[in-house]
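This is the structure I want to talk about, given as structure tokens.
Note that this complex is displayed minus one protein chain, with the remaining chains in position.
In this document, chain identifiers A, B, C, D and E correspond to the written order of the chains, with residue numbering beginning at 1 in each.
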Amino acid sequence: MTRSPRDFPRRLDLARGRIELQHGGGGRAMTQLVEELFVAAFANPALCALNDQAVLPPPAGRLVLATDAHVVSPLFFPGGDIGSLAVNGTVNDVAMAGAQPLWLAAAFVLEEGLPLAELARIVESMARAAHAAGVAIVTGDTKVVEAGKGDGVFITTTGVGVARDGVDTGGDRARPGDAVLVSGPLGEHGIAVMACREGLAFDVPVRSDTAALHGLVAALLDAVPAAAIRVLRDPTRGGLGATLNEIARASAVGMQLREAAIPVREPVRAACEFLGLDPLYVACEGRLLAVCAPEHAGALLAALRAHPLGQGAALIGHCVSDPQHCVELETVLGGRRVVDWLAGEQLPRIC
Amino acid sequence: MTRSPRDFPRRLDLARGRIELQHGGGGRAMTQLVEELFVAAFANPALCALNDQAVLPPPAGRLVLATDAHVVSPLFFPGGDIGSLAVNGTVNDVAMAGAQPLWLAAAFVLEEGLPLAELARIVESMARAAHAAGVAIVTGDTKVVEAGKGDGVFITTTGVGVARDGVDTGGDRARPGDAVLVSGPLGEHGIAVMACREGLAFDVPVRSDTAALHGLVAALLDAVPAAAIRVLRDPTRGGLGATLNEIARASAVGMQLREAAIPVREPVRAACEFLGLDPLYVACEGRLLAVCAPEHAGALLAALRAHPLGQGAALIGHCVSDPQHCVELETVLGGRRVVDWLAGEQLPRIC
Amino acid sequence: MKYLDEFRDGGLARGLAAAIAREVDPARAYRLMEFCGGHTHAIARYGLTGLLPANIQLIHGPGCPVCVLPVGRLQMAIELALRPGVILASYGDMLRVPGAGGDSLLAARARGADVRMVYAVDDALALARRHPQREVVFFAIGFETTTPPTAVAIRRAAAEGLGNFSVFCNHVLTPPAMAAILDAPEGTRLDGIIGPAHVSTVIGTSPYAFVPERHGKPVMVAGFEPLDVLHAVRLLVAQLGAGHATVGNAYTRVVAEHGNRKAQALMDEVFTVREQFEWRGLGTLAHSALRIRECYAAFDAERRFAPAEVAVTEHKGCECPAILRGAKQPQDCRLFGGACTPEHPLGACMVSSEGACAAHYLYGRWRAA
Amino acid sequence: MKYLDEFRDGGLARGLAAAIAREVDPARAYRLMEFCGGHTHAIARYGLTGLLPANIQLIHGPGCPVCVLPVGRLQMAIELALRPGVILASYGDMLRVPGAGGDSLLAARARGADVRMVYAVDDALALARRHPQREVVFFAIGFETTTPPTAVAIRRAAAEGLGNFSVFCNHVLTPPAMAAILDAPEGTRLDGIIGPAHVSTVIGTSPYAFVPERHGKPVMVAGFEPLDVLHAVRLLVAQLGAGHATVGNAYTRVVAEHGNRKAQALMDEVFTVREQFEWRGLGTLAHSALRIRECYAAFDAERRFAPAEVAVTEHKGCECPAILRGAKQPQDCRLFGGACTPEHPLGACMVSSEGACAAHYLYGRWRAA
Amino acid sequence: MCLAIPARVVELLPDDAATVDLGGVRRRISLALVDDVAVGDYVIVHVGYALNRLDPAEAERTLALFAEARALAAPPQP
Partner (left out) sequence: MCLAIPARVVELLPDDAATVDLGGVRRRISLALVDDVAVGDYVIVHVGYALNRLDPAEAERTLALFAEARALAAPPQP
């Protein structure tokens, strides 16, 4: 793009500027924001063409498409921010199909008054997360809503990836007897976000677990036969409880878990005590849940633990035949109970 | 998906219900909303699998990816609503690459308190628009923000399509001498939305022009050699003025337009008089702008006019060599002026 | 987590369960009421029922403040929340309790009311400091556990001259509710009561003396950890086996006979006993609730805003009243799990995880049958 | 669009341009001030300069209410907008005018002030009716065109007893501004004035009589359509050629000699003349603005809220004052198009499309050189 | 700011108001500033108020002057 003095005589004031309605108006102010902030941070040929779409080479294999709106509050939290979350959250939904994520689209809904400095921090965080995950942000969109009609920034990312041949990890493939594994301790993202909410004066030594998991998924697919991995899913909103119920319902199986086997670190448990929460329903953003054929469970657990993002992995239970597809738990006490879906809105705006 | 009485003992109350935080909480209320509203309306195999992503057949050709957040206010307006807009707006960005749109992802940010009846109307409108455009909504996401932190509903759609071989319609390809055409009268979408804003008691016989344009694009590509079509773009936010300036800048050309040749219907001109607006900056959502080689301009205009969505097409000017890449206008009066980008936020929240 | 994990130990639980099984009289039934929602929650959350002999039946009591507040009081709170300029702050579960015609504080918020969830009364004070031009009303609910913090907050508001803070007081008293239960026909069939944990922290064990004295039944104060509940059951079985009926204490690490005298004095300074108060399920009970004393009238939302007292009827078919009296179980309600779920509660007992219906729905309904 | 399209006709424009070219004296220069921003806008929007002979120079005048309001008054509006409970309503362009240190009403809104853009004063009345618990302040600006509607709105608020509505009155008067221009050194070099269109609708043409009488220069009232401007130029050229100097009327289809007496009476009932008022560019002028009369004091935001009058300095280097006096052109400002753009205006003339700098920036700057 | 446009009165409404039409666009305006407006009259509308009536005869006279200028400027018609 040739840049003439006519284009943007003044640079964006990233130190003191704020988002104004004109930054979403389709005029020069918007183009300047896009070029000086978004394009500068995400630089890649498709994006730099500044068209309303990206034209990309033909992908070799089945396409995987995933989208997530991110509305986390607050925007910044220990271990991450809405930017890194928006990249990893969508990369992971692509990865859970056993796919290699390639490209992201990013759409921003900005609230009038948002400090440009905050937006710049978020955008740089997205750029770092995308770079770390090896994906390119190739197209995007920016809208601005009046103060009081949004909440700082919402980011919707959409990911495109290519599925490995022969891999099918849909939620309907669990069978009685299959093992259920998690890649690490639960609830760290949700607690890290909650602990820095206004009005919650907690000091919690917990950082968000947000991470891109497609590398871990590739390691798992390399470790066992493709058909052995029945289901992959990341236990985000609604936590382990909701995710397992989704799978149980889709596959029409029951599950039997052992509470003592489910990894939850002590500060997360303690924060849950203070807040009256159950860690089984607290969101992760860098953990995966795998259902796998029982004969490969050991190899899969070993592969998980061998990867930096799976060191805290555990086998937490197995699937059973159950016409009511209940998720049941043997409690630490030796009693039994149902693990239902999360009821109500335990933790709003966590992702 | 098997459905047991356990799943959702009560159906969604689409008549009197409202969005609550739990509809975004990841639990049963959210799953029910997704299944009884979104999946029911958009039904297709990829979506019905209820995974966090869609797995799709390998596309044959270059991939086109486009995303748009839609924040239009009000949600319903003559000729459309945020749902049809969210489908057509993204379909058009895919189409402007000379591509066939295939799939959409849709992410919803809902405000607590939104009547479910309104959401249902919007979702049904999306389903109709997607069906009319021949695209499938294959994956999605739902978030809920507290009352006062959003504005009813924001919808981000992301479109995937396949580009025709040999077609390149990027904004940097205009050359001096090229003709500039528009497919129909300008500004009808923007005025239709403005006229039903709270506090603007206008009665305007104008309906939004929102429409999916890939059929028209295909007709154009059939009518002239691919290389003759230099640039395609839909003049949405910022209107004709912004879009032509973008192209002039990207291609480093100037433009000379004739105001008398630019089609604007009388009620749009009249509404602009009342509101103090210039129709050149008012958004369309169903028009395209084509830059084409001069020797094919006649054929292209004929192809436009032969299509139901291009009957009001006009040749409005041509590109010139200009180191300052100015867009200039010969006014109806015979004077000359520059058509600059839109300055400020003439019409916020129009799309 | 010290003093928590030890009281959730699976090995010790098996030992206690074995002791109960050994010590129980197989020839008789034990109908024990767990008075508090905290006990109800622990029983469901840890699957305690499965560890007890079949002839020990645990019956939910009325000790859930969210559950016992009648719809009329909730409607007053909704009315306050809808007033221009008011911020109504409350503990989370209250927001979803269904009021008249399915209304709720959350629904009022969706209609534009400014309703905030707080974790502590001090957060409501902070809201009042942060929004000096607004009226912050704290919707106070709870038994004697939650009352002393409210008293401290009102004293602080007075000391600070925080003129835009007030309390809509719905604090209730445990002993009158326990007396009402025992006076009802269902109550006479109880064999003993697992007594309140943290209420007793404040009031001590002595206020329950009337239970053995007037009704001849034992009360065993118990903590909310699962081993505390098993321990209390074991001690009640022992008393019943020995034909004793006293007020016992299975929560000695926290509860003393006379409670926390400082907390009692603070409550007494700020609150006084109402002539009568309506309870869901128990009807109108004399001297069963608190109101703010005259000297703190400026902080009393009932005096300040005079919300209209409305006569409201509960949802027809909801069995909460009978469940709160111990007369019915959640599964006896024909709306349970169908029309009434945690996502769309029709009664208060389906809201909080300490409510009998919610606990049963979330943790056990499919296996209980 | 009847009575609009005819006055934008290209063929007629060529005829008028040819007539002017024919009738002009090539030996002399014509320095004509278009008093109003409406004229400035039409000239730029339709490219009129290119249709006129080179020796006719059109000079921007002060007739842009957004432009002439001094920063101090804007700061008062910002202060009002930031008060808790206040909704400040104003016409759109005002929102982006830069105040002290780059502040603006939009920036205040981004910091939490409730600032609403309205298209008509009645929309502000509607806001007051819709938000009875808020204070709605209408930030009234404008010349005699806009003043009568404000007067009607205040009378209506009084009739309705709309106690939460008030007006921050900044209405100004055209004749004193015209006199100040002509008294300034730059003014003496003008040959004639294209007089206000819709101001004259209300006040008529007679108030300009002092211009020929005291200054010996013609005034030609003209509409805001491009042919109206050309017509006025032609008539001024004729007067100057004939050595006449009168108040002429090139807008007879709308403007009468004595204006709209009913509107004048309404203005007079509600407003009275201020002793003095500050204008950007023109300094403090006696009897040049209006305030709300005592009998409508309840609706006067200045009395009701007593916003502090602050001494504020304009942006250093901004030439708006000189441009508003006709002493400089936008291109004489070294900030034009660099530090100062419509996206980031440093002076008021860059805000509204009727402002001289914005008109020049949007429509002509690249070709003007 | 002082922009005002001519619109035709198509209906008189209670409360000294009227509906006007411009190019098919209709809106409600106030007639509080002008007396004796009739349906069919053109009024000059500014921020929702009619400021004055437009005089069609005067408009014609002005347009006639313009036409005269054009006739003089145009090459003689064949």
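FYI, a residue touches a chain if its C-beta (ideal position, glycine included) is under 8 Å from a C-beta of that chain, and two chains touch if they have at least 3 such contacts.
Keep in mind the model is a prediction, meaning the values are calculated, not measured.
Across the entire complex, contacts from the unshown chain go to A, C. Within the full complex, the residue among C:Ala81, C:Val199, C:Leu240 or C:Leu290 touching the omitted chain is C:Val199. Contact with the omitted chain, checked across C:Leu51, C:Cys64, C:Leu95 or C:Ile292, is made by C:Cys64.
Of the candidate positions C:Val254, C:Val273 or C:Ala322, contact with the hidden chain is made by C:Val254.
Seen from chain A, the chain kept out of the figure touches residues 201-205, 266-267, 269-271, 273-274, 276. Residues of chain C that touch the chain left out of view are 1-4, 6, 9, 11-12, 14-19, 22, 36-38, 63-66, 91, 93, 119-123, 141-143, 145-146, 148-149, 152, 196-199, 201-202, 224, 227, 231, 234, 250, 252-256, 260, 262-263, 266, 352, 354.
Keep in mind that, in the parts below, only the chains that are shown with their structure count from here on.
Any chain touching chain A that also touches chain E appears here: B, D. When every pair of chains is scored by its C-beta contact pairs, the maximum goes to A-B. Ranked by separation of Cα centres from chain B, the top chain is C. When each chain is reduced to the average of its Cα atoms, C sits farthest from chain D. Computed from the mean C-alpha positions, the centre of chain C lies at a distance of 68 Å from the centre of chain D.
Spacing of chain C relative to chain E, judged by their CA centroids, is 73 angstrom.
If you average the Cα atoms of chain D and of chain E, the two centres end up 22 Å apart. Shared contact sites, meaning residues of chain B that touch two or more other chains, fall at 6, 20-22, 27-29, 146, 266, 269-270, 273, 276, 324, 340, 343-344.
Within chain E, residues 3, 5, 22-23 each touch two or more of the remaining chains.
Listed by chain label, the pairs that touch are A-B, A-C, A-D, B-C, B-D, B-E, C-D, D-E.
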